[in-house]
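All protein chains but one are shown at their positions in the complex.
Chain lettering (A and B) follows the sequence in which the chains are written, and residue indices restart at 1 in each chain.
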Amino acid sequence: MTANNKKTDRISVGKVIIYILLGIWALAVLFPFYWMILTSIKSYGAYSSEYVPKFITLSPTLENYITAFTSVPLGQYFLNTVIFTVATTAIMLIVIIPAAFAFSRLEFKGKNLVFTLFLSLMMIPNELVVITNFMTITNLDLRNTFVGLILPSVTSVFYIYLLKENFSQIPNELYLAAKVDGTSDLKYLFRVMLPICRPTVVTVTILKVIECWNSYIWPRLITDDPAYFLVSNGIQEIRENGFGRENIPAMMAAVVVISLPLIVLFIIFRKKIMEGVARGGTKG
Amino acid sequence: MENKNFKAWLYLLPAMIFLGVFMVYPLIDVFIYSFEENFTSSSQTYTGIGCENYSYILRDPYFLQALKNTVILVLITVPLSTGLSLLISVGLASIKRVRHLFQTVYFLPYVTNTLAVGLVFMILFRPTEHSAGLVNLFLSLFGISPIDFIGGPYFAKMFVLCLYTIWVVMPFKILILTSALASVNKTYYDAARVDGTSRARIFRKITLPMISPMLFYLIITGFIGAFKAYSDAVALFGTELNVAEMNTIVGYVYDMLYGEGGGFPSYASAAAIILFVIVLTITCINLLVSKKHVHYN
Partner (left out) sequence: MKVVLENLTKKFPSRNKKNPADVIAVNNFTFEIPDGSLVGLLGPSGCGKSTTLNLISGLLTPTEGKIFFGEDDVTDLPPEKRGVGLVFQNYALYPHLTVMKNIIFPLENLKGKDKLTKDEMRDKALDIAKLVQIDTLMDRKPSELSGGQQQRVAIARALVKMPRVLLLDEPLSNLDARLRLQTREEIKRIQRETGITTVFVTHDQEEAMSISDLIVVMKDGIVQQVGKPQEVYDEPINLFVAKFLGTPPINVFDAKIKDGRLYIGDDCVLDTPNAKDGEVYAAVRPEGFILDDNGSLTCKLKAVEVMGRDISIVSSNTNCHADAIRSIISSENAPKLGTDSVKFTLKRNKVFVFDKVTEARIDI
């Protein structure tokens, strides 16, 4: 019995060390979030007069949030990003679903060749094509428009591939049965395939929303009118030109507002998002 | 048959148009740009065809600075973040309680806006009006005198950039490795235990080979991702990265294209192609190495 006790003791010491190390990393992840929220509810005066940064505040205030929305067009940035995200994601789905369907179910000449070419496009880094796209959009006079912001990012070879793989898993008999019953391709796609593949469609949608919400480079190139800034560019603008003076608490309030939607989305769809990313999402 | 072909192409049409205009054409065009000498956004004409753009860039101190920064960033962050996420995933796999909570917390940085949270890192490292900043306060406990991490010496800025980059890329790696570890059949561990295999040996001889394809995937994507670093640097040091000595290759490309010193798509194209060649070379080397060490089922 004593031997047994010793064994469990040793195991628990090892476990405790593991928990401590994991806890340290959890702190490293969470601390910036804590500091961001904490700073955002300190008043400007209190923050600037701290000789030693304080880890709690006894007089929380929401004035920074008011400043963030009134002194800079944060609401406008926010709205722009919502429009951009919704429009891009919706158009993307309209573009990629038929393409994935064609690759998975329809027979046509040169299908394999076209699909191989599609796949090889996955290796093309964004940096290579952004230059010409910038010139194209500029020449078309589409700078500082939503059209210019949205158009280049409404297709994704990777998502077509992901959907196509999922579509292909549906037994062909279902398609043939539908054909025998006289179901049109389009009806089959919407009534059978999409409902079965809903999880993948949701995954693709969520990943695209995250991507859109955080996109920075293309919007920065294509907009210089703050009326069309997205949140990333907005926060950069705030950082560089600020609130008239350097107002860190108000800046943090803006950061909180910008971060919140995705964190809420994450809390609601935690499992779906993590599964989706594990299946092949990468950042950016 | 004719009709059938036509219908299939119709389904593909929107995707093909968008890909054609915004991917295939630009891909060809970027090579053309890179060889057109003295082409600028304002002139819209070029004076000759040649490699002048490439040789200009390779002599440009800003590009060399960006190249140096990017290489240092890659060499530090890829091994560190991969190793650390492997440690954390193995730790996660060995516990039961609050494991899901940890996993959720660890994933948080993935869903945050890089630019926004970068600002938080900046204020943590930067002096405030009356103090040297939180991190310096912490360092002073160990008798280290205050360092300006955001506007100070090169190594300090590089340190913050690496730290933030690691913080940003960890969630993806932890997630992938955790699911890779979970997919290893438990009976292999039982079999090894019955045979008296030590923990270290189980890890080296069974766990690592079993997850090697995923580990390797992370190393490749890690290299590619780190070579394209840019937003992290902007978040910490602002858009004037050349002045801050913190520019990256991708940053150099965009600066050449647009902004204060912009309007030179040819230089930008040449730089982007150089980056592409570097990344392609590294990936090929990785693939060759992996042939020897990675076990695919």
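Please note the rule applied: a residue touches a chain if its C-beta (ideal position, glycine included) is under 8 Å from a C-beta of that chain, and two chains touch if they have at least 3 such contacts.
Predicted, not measured: the structure shown is a model, and the values here were computed from it.
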Practice item. Decide which residue listed in B:T40, B:Q65, B:T104 or B:T197 touches the omitted chain of the complex. Key: B:T197
Point to revise | Residue in contact with the excluded chain [from B:Y154, B:Y188 or B:F203] | key: B:Y188
Practice item. Among B:V74, B:L119 or B:M210, choose the residue that contacts the chain missing from this document, as touch is defined above. Key: B:M210
Revision key, fill the gap. Hidden partner sits against chain B at residues 185, 187-188, 190-198, 201, 205-206, 209-210, 295, 297
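By our rule, only the chains that are shown with their structure count from here on.
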Revision key, fill the gap. Note: in the complex, chain A contacts chain B through residues 15, 18-19, 21-22, 25-26, 28-30, 32-33, 35-36, 39, 47-53, 94-96, 98-99, 101-103, 106-109, 111, 114, 118, 121, 124-125, 127-136, 138, 151-152, 154-155, 157, 160, 185, 210, 213-214, 216-217, 220-221, 231-232, 235-236, 239-240, 248, 251-252, 254-255, 258-259, 262-263, 265-266, 270, 273-274, 277-278, 281-284
Exercise for review: Over in the complex, which chain B residues touch chain A? Could you list them?
Suggested key: 4-5, 7-9, 11-12, 14-16, 18-19, 21-27, 29-30, 33, 41, 87-88, 91-92, 94-95, 102-117, 119-121, 123-124, 128-131, 133-134, 137, 167-170, 172, 175-176, 179, 221, 224-225, 228, 230-231, 234-235, 238-239, 250, 253-254, 257-258, 265, 268-269, 272-273, 275-276, 279
